[in-house]
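Complex shown without one protein chain; remaining protein chains in place.
And then chain A:
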Amino acid sequence: MTTTRRIAIGAGLAAGLSASLMGGAATAQDTVRIALVAKALGIGFFEAAARGAEEAAEELGDVEIIYTGPTTTTAEGQIEVVNSLIAQRVDAIAISANDPDALVPALERAMQRGITVVSWDSGVAPAGREMHLAPSSDQLIGETIITLAADHLPDEAGKVAVLSATSTSTNQNVWIAAMKEYMADTYPDIELVATVYGDDLADKSYRETQGLLQSYPDLDAIIAPTSVGIVAAAQAVQDAGKVGEVNVTGLGLPSEMAGAIESGASESFAIWNPIDLGYAVTTIAYELATDAATAEPGAELSMGRVGTATLDENNEAAMSEPFTYDASNIDEFASVF
């Protein structure tokens, strides 16, 4: 038994030693330490945001980014992470929350101990953060999806149809309403001939697109503000041999849309840019942590190269209109998310 014990204690010692070695390089007090907390590690979207945060840190100079998160997308996992960040007395925590309410107590404690807390992507309830940076706003998304279609219509005139998710999808309905409003003022010569629902199912979206192509032979563009619908629509257009006649656009993921861009079924589409988001929230967290700015309704916070965020009455702000992806940048982002 003594041998067993000795070996095991040796293993424990080795573990302890490696732990203390890891610790040696960690702390330097004069830099601003900003923790970027993901919903879970190993998700392309958040890895890309971390790249943006590193970019911001390089521009800002004396900033150390701690990119961390739980292994599963649970609130209790994030609380453990937040607790260890509080214990380390980081200067700022920027979190994309797995639950808007469950994290409030832990984040409140962080703020009590002088840590700047902001949320991004998925927000935290107002009590648990100083401000929230949303990737975009309903208004901006509505404007973007019709502009994407208009940009590829001769004289900004033609017939478009919308392929949405379900008829009760709140997000899509709000975006489509914003789009219609903006259309009426800005693009009077574009006609919205139909709105159909693919229920965010690939096969139903495909069939609905086929129906559109048959009912409206002179259709110029299909706008799909859903990542499932846009892929299915592009596939249906390609299969119908209508590439070049009907342009599919809307909101999609670069990794899923790379084929459609390559085939020409889609000229361009949009989605928020996670790199910009990580960059912007890091910049804001830095300004708040160094007291260069204060989070209060109406405040204008600089986001570096991304622009300026204006806080509304809930201390929330939208970063920008969704980022446009086309043949020029799809390869770069297809591998990211």
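One rule holds for everything that comes next: a residue touches a chain if its C-beta (ideal position, glycine included) is under 8 Å from a C-beta of that chain, and two chains touch if they have at least 3 such contacts; residues count from 1.
By definition in this document, contacts and distances are computed from a predicted model.
Which choice in "Copper chaperone NosL", "TonB-linked SusC/RagA family outer membrane protein", "SRPBCC family protein" or "Autoinducer 2 import system permease protein LsrD" gives the name that UniProt lists for the one chain left out?
"Autoinducer 2 import system permease protein LsrD"
One chain is left out of this view; which of A:L41, A:V243 or A:V336 touches it in the full complex?
Per the contact definition at the top, the residue touching the missing chain is A:L41.
Of A:P105, A:P188, A:G244 or A:P297, which one is in contact with the hidden chain?
Result: among the candidates, A:P105 touches the missing chain.
Among A:T73, A:Q139 or A:S169, choose the residue that contacts the chain missing from this document, as touch is defined above.
For the chain that is not drawn, the touching residue is A:T73.
Suppose we count only contacts with the excluded chain; which residues of chain A make the list?
1, 3-5, 7-9, 11-13, 15-17, 19-20, 22-23, 26-27, 41-42, 66, 68-77, 79-81, 83-84, 86-89, 98-99, 101-102, 104-105
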